[in-house]
Every structure is written in structure tokens, then in C-alpha cells.
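One chain of protein is taken out of this complex; the other chains stay put.
Now for subunit A:
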Amino acid sequence: MSFDKSKIDKALFEKQNELQKELDRLKLKDEEFVKELQHLTLQTEYIDGKIKSLSKVIPVLKTIRNEAQELISTISDLSELSEKINEKVKPLEIARCRVDECQKRVSDLVDIELSSQGVQTAIINEDYEEGAGHVHRFLLIDQSLLQRTASEAENLSSVRKAVQTLQDAASQLRTIIKHKFDEAVHNEDLGSVERFFKIFPLLGMHEEGITKFCNYLCMKLEVTSQKNLKTALNTTVADKRFNIVYADTMTLLFEGIARIVDIHHPLIETYYGPGHLLSALSILQQECDKQTKLILLEFNKHRQLTRRLNQISEINKMSNSSSFSKLEKIDPKDLDLLIHEVTIMHSRAELYFKFVRRKVTMDIEIGYPNKEEQVQKLYKLDMVISTSDLNQTKIDLLSKYLQLEHYFMEESINKAVNMDTLEPGQNTSSMVDDTFFIIRKCIRRATATGSLDGICAVVNNACGVLENDFCGVLRNRLRQGYPTGYLDLTQAYNVLQTSLQQGRLQSGDTEQARTAFVVALNNTSVSIEYVETLCDTTLSDVGQALPNITSNEKGKLESCLSGLSSVITNLREIVEYGMQQLRVSAIKPRISPWVDAFLNINHQLTEDELSEYEAGDTFMNTLISNLNSLLFTFKESLTSSNYDVLVGVVAAEVSSRLEKVILKTTFNRLGGLILDKEIRSLAAYLTTTTSWSIRDKFARLTQIATVLNLEKVSEISDYWGNESSLTWRLTPTELRSIMSLRYLTTFKKSALIFIND
């Protein structure tokens, strides 16, 4: 055996260790078991207690069970009993019903006897109400039942006779009443008309009564409407309603029908019951259609609507061809009154249909409680309205209105642009106010038609005219550019001022062009505000005029109005375009030499040179004063929002130019100090000139100055790479090259290495 003893020892030792560990583990387990046991012992007590209390309850539960069983059997006995009783009661109930029916039939028979005696007398006495009353009672009796009674009972021949009498009397009365009604109509005896109208339903002649009565009302309607139309045709130009006389005539017709409905509907409801208004109205609608047609015929003839529409479509067709200028246009002003009248006509028709729909729907809802019938009747109402001539007329009127309005809008704006003038003291010209006045007017008129589709179409057309024509004009004017050519700025400024103030241009193409440019720029930016306002006012106007539009309809309107937002986008682009023009021709050429003067100044100064510099006209004082006079040139002539944009343009231009010259300069500490000071004063100056924040435009410059103004190069670490300090607008490379402008003069390049990328 060549085992090494130490090896064995080691193995033993390990084994011992393992055993020790196992022992520890078991001990721990043991402790856990003891704990658990203790816990269980504790629970035993608790459970014992529970068992004891439960066993006490057991006898009580037994009693309850017995009692419940007894209760169940009692209940089932009761239910059996009640079922038996029920069976016995049923026949009794049926018997009682039969007795009731019998009684009713006997009393009906007695009624019939009496009625048959009474009806003849009543007819002879011409007491038709009384006679019809008898017939009415007779008709209320179930006729088939009556027939059976009469045939079953042999000994009731008197009943059969009475029934016969009543049937004869009914048909006799029907003929009489029809005749009498016609006679009353013929004699224009309103009292009798109403009298017999009330008798029809008693004889079961509801439809016939309504028809006859409404035909009578139609006759009255025709007479009145013809009279109104004649009056209209005789209206002289001097009359202040001359221009809307056909709309007035139409209004009178609709009001006439509305009055008829208001007066006679209660009558119909009382004597005929609810649910008859639909028949009544479909008859009246026919007359309404007939009269509308006659009115429109005259309207067309006298207002020459068709001729004008043809002319307009001719003009529109020609506008794409070369011979356009030769064609005589219609002055939009001449259409104004016509459009107004068409609008009124349409809105009246719209109101009339609304009225009809409301009244008839209410009547249907009361008259037909059955949902299915109701839906059917409402559908019929829809058909009566949608297939009526008036509805077609209404659609035609809207179509014609839209054609007229489109031409009116385009032509009026065209005129406004051609007659553009600049009032003294204004920085926008007349075409802007005029254009938006016209558009507002057109949209208002569209709103007055009461048709959402009409409003949407006019809004769409307005977007088209603004985006194509109006924006085109503005863009064209700015395309001419802002001419320079004056070396003496004050002179240029004076000329511009006087021309603007006097509303005309005195001399020279340049001033004229400058004014035109500035005014166009102003017009554009003011237009943005106008379009925004137009959008808001249209929404609220339509909200007021059509308070019951659905959310889908509202979405429709808003989608059309969103067309105005692309007009705004367009206008914003035009302002930008104009500002670019201005920057290139008027801002950049001036600013560059002023800023470049920086290069002629020493930026490595001694203390003495510093105080000397600060005592004199510093670079920045000169620059600010130059900028001030440049901005002043525009301050009066630009709108405030344009002026703000211009200040932004100037700020951006100055700061980028300044950055360039700084990069061509070397600084010492004092040079950096001055630069920092000067840039602060420049930023402060420009900030006071505008309500906008332009600090952003100086962010880079300010940082450059800060860097150049550091005392020691190591101070940069207070700023750079320190999260909490500031957001750097400079890249590491830029920063290094800026620092080198100053520190390379005094420090080694290696000093800059801790600006890490």
C-alpha cells in the first residue's frame, strides 16, 4: 500500500466536514419541526373549541329540518288547492264574458231599433248631424256579428228590417252630404262647408272628406296666390320690395299653406282623429307645386335668370380661350339683387318643408302608435316631399344660386384686385379688405339659403378663388422683388414714406415698386389673419343658422373649412418668399459692410487701448445705430407681424455674418471681453425691437463670446461636458477652432485637448 497518509487524512478531514455540515442541517430541520409542532398544538386547541360549539348546534338543526319539511308539504297542498279553484273559476269567467257580450248585443239591437226609427225622421228634417249620428252608432257595431244575429234569429225580422233601413239611410246620407258639400263649396258658404266636412267621418268617409275639403282649400289657395302674383307683377320699381317681390309672393304662398294647416289641423284631428294630416298635406302640396311653378315662370321671365346663367356659362367657357377679353362681362353688382332673391326663395322653401315635416311627423306619431305603420307613413311623407315639384324647384334654385354666387365671388374679387388702392396711413391696400368682405358676404348668403350643401360648396369655391387667384396676385407682386438702387438710405426712406402717406406715388418706378412690394407683403400677412377669422365666424354663423345639424354634417362643414387652412399654408409661403426677396435685396447688402468693419478693429488690446476704444465710437454702437435706421425704414410701412419677421431676418443675417468675421479674427483676453459685451448689447437691442423672442438667433454668438472671454483656458471645463450648465450650439470642432482664435496666441494647442468630442 503506497497511499500517502496525508492524502488519507485530508480525505477524512473532508468527510468529517461534510458530516458536520449534515449534522448542522439536521439540527436546523429539527428546530423547524419543533416550531411547527408547537404551532400545531396551538391550533388543536382552537379546533377543539370549534368542534365543541358545533356539536351544540346539531340538535337545533334537526328541529329546523323537520319544520322545513312540514312547510313544504303545506305549500304543495295549497298549490294543488288553488289549481282546483282556478279550474272552477275559468268557466265562470267565460260565462260572465258571454253574458256581457249578450247584454251588449241586446243593447246594440235596441240601439238599432231606435236609430232606424230616428234616422228617417232626421233625414226628412234635414237634421244631417242627427242622421249621421245614428248611422255612426250603427257603423260602430260589429257588422259581421250583426249579420249573424239577424240571420240566426228567425223571430228577429224586425232587426233585419232595422239594419236594412240603416244601411239604406247611410248610403242615402252619403250621397246627400257629398252633394251638400259640393253645393256649399259652389256657394262659397264656408259655414256649410265646415258643417258637412264634420259629417263625413260619421259616415265612415274619412278619406273622401279630407280629399273634398282639401280640394276646396286648394281652390282658395289658388285664388289667393293668383291675386298675390298679380299684385307682384304690378309692383313698380319704386316699391322698396320690388327686388324681392317674387320671393315675397312665394313666401305668401307658403305662409298661406302654413296658416291652413294651423287652422284646420285641429278641426281634422277633432272630427277625423289623428293621423290624417299626411293625406291632407299631400293634396295641398299639389296645389303648392302648381302655384310655385307659376310664380317661378314669372320670376324667370322678369329677372331673366336663364339668360344670365347662359351668359355666365358662356363667359366661363370663354375665359379659357383667347377671345376672352372681347366678351362682355356681367357686372357682379348687377347680380347682387338677383342672388339675394334666389337665396330668400330657397330658404323659404327649406323652412316650409321643415314646417310640413314637423307637423306631419307629430301627427303620424300620435295617429299610428304601431311602430311599423309609423315607419311606413314616415317613409310616405319623405316620398311626398322628395317627389314634389317644389323640392325639385328648390334643388334647381340652389344650383342656380351656386352658379351665380361663384361668378359673383370670382368677378367681384377680380374687380377688387383691379381697383386696388392704397389709402394714406394704411399699410395694406383695399383689395384685402374688399376680397374678404366679398367672401364673407357670399358665405353669409349661402348660410341664409339654409342648405348645408350650399354653404359647403360656397366655402369650397372661396378656397379655390383664394388659393388660385388671390394668392396668385400676391405672389406675382412679390415676384417683382424689392428694388434697391438708393445709396442714400434716408432718401429712399423719405420717398417711400411720402408715397405711402399720400396714397399715391410721386415719381420714379423704384419707389412705386418698393411700395407695391411692401404693401403686397403686408396684404399677405393680414390675409392670414382674415382667413383664420373667416373660418371661425363661418363655423359659428352656421352653428346659429342650422342648430340641428348632425355630427356627420358638422364634420362635412369642417372638412370644407379645412380647405382654408391650405390657403393659410399658401399665404405663409408667400410671406416667406417675400421676406427672402427682402433679405437678398435690402437686408444682406446693407448689413454685410457694416459687420465687416469688425475686421478693421484690433482685438488684441492693452488696458490703455481698451479705455480708448470704449471712449470712442465703438463698433457695436455704429452697427446698432445703422441697424436702427435700417429697421426704422420699415417700421412704419410693415404690419407689426411682418415687422417682427423682418427683425428676425435681420437678427439671423447679422449673427451669421458676425460669426464669419469673428472666425477671421484673433483675440486676447480684453478683445474677448469687449466682444462679449458688444454681443450682449446687440442681442439686448434687437430684443427690444420686437415682441418675438430672438434670443435663439444669438445663442451661438453668445456662446462664442463666452468662450473667447474666458480668463483661463481651463475654465471651459466649467461649461463644457458639464450636463447642468448649458446646451451647446457649437460642435466640439467649432469650439476648438474658436478657442484657438484666442488661446493659440498664448497657449499651446495641447491645452485644448480636454474638449472631447
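Convention: a contact is a pair of C-beta atoms (placed from the backbone, for glycine too) under 8 Å apart; a residue touches a chain by one contact, two chains touch by 3 or more; residues count from 1.
What we mean here is this: contacts and distances are computed from a predicted model.
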{"item": "Options \"Ras-related protein Rab-30\", \"COQ9 C-terminal domain-containing protein\", \"Ribosomal RNA-processing protein 43\" or \"Epoxide hydrolase\": UniProt name of the undisplayed chain", "value": "\"Ras-related protein Rab-30\""}
{"item": "Selected residue (touches chain absent from view) among A:539, A:670, A:699 or A:730", "value": "A:539"}
{"item": "Of A:229, A:356 or A:561, the residue in touch with the unshown chain", "value": "A:561"}
{"item": "Sole residue of A:107, A:386 or A:476 that reaches the chain not shown, by the stated touch rule", "value": "A:386"}
{"item": "Candidates A:274, A:464 or A:481 - the one touching the absent chain", "value": "A:464"}
{"item": "Footprint left on subunit A by the chain that the document does not show", "value": "386, 392, 395-396, 398-400, 402-403, 406, 453-454, 456-458, 460-461, 463-464, 531-532, 535-536, 539, 552, 555-556, 558-559, 561-566, 568-569, 572-573, 576, 579-580, 583, 645, 648-649, 652"}
